[in-house]
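One protein chain is absent from this view; the other protein chains keep their places.
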Amino acid sequence: MKNSLGRWLVPVIGGLAFVFLLVPIAYVFVFSFNDAGRTNLTWRGFTWDNWRNPCGAPEVCSALGNSLQIGATATLIAVVLGTAIAIGLVRYRFKFNATANMLIFLPLATPEVVLGASLLAQFLNVGAELGKGTIIIAHTVFCISFVVVTVKARVASLDPKLEEAAADLYASPMQAFWRVTFPLLLPGIVAAGLLSFAISFDDFIITNFNSGNVDTFPKFIYVAATRGIPAQANVIGSAMFIVALLIVIGGQVLAHRRRKMLAAR
Amino acid sequence: MSVQAAADKTPAPDKRRGGSERGSGELKEERRRGRMGYWLILPGFLFLLLFFVLPVFSLLATSLYAKPPGADIGQFVPALEFNNYVRMLGSYWPELLRSFGFALIATAAALAIGYPMAYLIAVRLRHHALLRGILLVLIIAPFFTSFILRTQAWKQILADEGPVVSVLRTFALLPDDGRLTATAFAVVCGLTYNFLPFMALPIYANLERLDIRLIEAGNDLYASGFTTFRTVTLPLSMPGVIAGTLLTFIPAAGDYINAALLGNNRDTTMIGQVVDSRFFRVVDYPGASALSFVLMLAILALVFIYVRRFGTKELL
Partner (left out) sequence: MTQAPLQTENASAVGEESGADLVLGAITKRFGDFVAVEDLDLTIPAGKFFALLGPSGCGKTTTLRMVAGLEQPTSGTISIGGKDISRSGAHQRPVNTVFQNYALFPHMSVLDNVSFGLRRRKVRDARAQAEAALELVELSHLAARRPAQLSGGQQQRVALARAIVNHPAVLLLDEPLGALDMKLRRQMQVELKKIQTEVGLTFVHVTHDQEEAMTMADTVAVMNAGKVEQMGAPRELYELPRTVFVANFLGKSNLVAGDIVEDRGDAVVVNANGNRLAVLKERSTVQQGKALIGIRPEKLRMMWPQDAPADAANVLHGTVLDTSFTGVSTDYLVEVPGIGTVGVFSQNHGQQLAQPGDGVVLNWDTEHAFGLDGAEDAQYGAPEVDD
């Protein structure tokens, strides 16, 4: 039967793809236990030391702190601005609709190198001092676009009648937004925020152009790569991966339980 | 672009069942007019205007700056020095072409891997909500390990003294002096690896909304899984595929981390590396800006041709 080929081909390729995706992470995880010393290139024996003392290489932790702070701030700004744009673009008509959509699309169609270089050119021209602020601005630019496209899909699938029903039931525009629109958009907003944070946290190129001498986690690793990455970086990388996984899977499990509970009633 | 395109194209279950009785004239005003809309988009657009549009013009301006005779390093004056473009293109057209070539191959490879991945989660596991959620998270979670750390890991896995090379040499799949790192192959693999989530996610978002009954109807009518895929599933998921290929190709073409970590200094240099070194090592701001601008224009041109050819206006 012809069908059988496709039947196992998809799971096999899909499964291998996941292996491909996760192999380096497994490597990073394993080498976080390496008794490495200065260069974490070859296996020198098992130790808990790196995990017991993740800030043993102090620059790692301060870089991580910067990354978290920048990611959170950029995500917050992008989510607020982007959600407003998404609602505006879907629900209202503008004379310059095409231009507006283009302005959202362009940052996604611009390679990071160009985005980073153009902001740097701008900051140099106005004489701005490079640092956390400039990194946050740079990250927010591309995060907004990701938020807009993600939330827009959610807004488009939201029946405008629901807001009308709220207004009809004595909800002021503000109440209608916070009690009806916002809760219904929330899954999309959370997804957009998660994506924004992930991309910001992982960004190197744009950061590298606009960071001055502030270190972020990826930048620290890149710079360290030439003289050897401390095993503490592996600890942080693994821990972040696990934390992200636990948070989201925890949420999934809770949602799953609730669905089951509702279905059982 | 990405998720949006996916959402708009696929036929969602008809919510307006039995509700077709509103007149055409009464439907016209689905989208409101009004000042509220402007207030919603204004702050975000001001931000983008200030920190995206303006900088691009800054980049354009900088790309035309000239270096006055006898000036210090990093000192330039506003000018219309079009020679910057000639100079840069004359020296670096091979890197530019190579970047597009690498990005193209990586995009094709990511599509070949990412599509089955998305299909597996969105269609095959449609009724396993929990497993689906977990696999979906696994696509995004690697971002948190940092892609430089992961690329560095690949470098060590594929290193000359690493496990893969020695296995391949043992089975004579690789000549004794053959290597995996510091090759064009390694760079393309790295690009494929790093941008795979950007391919898989939009396709997933699209396939997730695909009505499975369409596939069943296709199987019923054509009786062959592959024919159904080719004639039903793939065309319906095209918006996702287009979004995914764009989100992979664009950053891949501008990337330089993979080339820097997995390539060599001879035949794997990508344009991003040149821009970076012009900016920070040579301190040739006009040259670096000119190259960036060329890269941006070239990508935009390719994107528009591509979208015109295959796409829908929802992409924009």
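Residue numbering begins at 1 within each chain, and the chains themselves are lettered A and B in the order written.
Criterion: contacts are C-beta pairs under 8 Å (C-beta built on N, C-alpha and C of every residue); 3 or more make two chains touch, one makes a residue touch a chain.
On a predicted model such as this, the values are computed, not experimentally measured, just so you know.
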item: Given A:L184, A:V223 or A:L245, the one touching the chain that is not displayed; value: A:L184
item: Per the touch definition above, residue among A:L41, A:C55, A:L124 or A:A171 touching the missing chain; value: A:A171
item: Residue ranges of subunit A at the interface with the undisplayed chain; value: 159, 161-162, 164-173, 175-176, 179-180, 183-184, 262-263, 265
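Note that in this section only the chains that are shown with their structure count from here on.
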item: Centre-of-Cα separation between subunit B and subunit A, whole angstrom; value: 15
item: Parts of subunit A lying in touch with subunit B, wherever the complex brings them together; value: 2-3, 5-7, 9-11, 13-18, 20-25, 27-28, 31, 41, 77, 81-82, 84-85, 87-94, 98, 100-115, 117-122, 124-125, 137-138, 140-141, 144-146, 148-150, 152-153, 156-157, 159-160, 194-195, 198-199, 201-202, 204-205, 208-209, 217-218, 221-222, 225, 229, 233-234, 237-238, 240-241, 243-245, 248-249, 252-253, 255-256, 259
item: Contact set on subunit B toward subunit A in their complex; value: 1-4, 6-8, 12, 15, 30-34, 36-38, 40-41, 43-45, 47-49, 51-56, 58-59, 61-62, 113-114, 116-117, 119-121, 124, 129-130, 133-135, 137-154, 156-157, 193, 196-197, 200, 205, 219, 224-226, 229, 246-247, 250-251, 253-257, 261, 271-272, 275-276, 279, 285, 288-289, 292-293, 295-296, 299-300, 303, 315-316
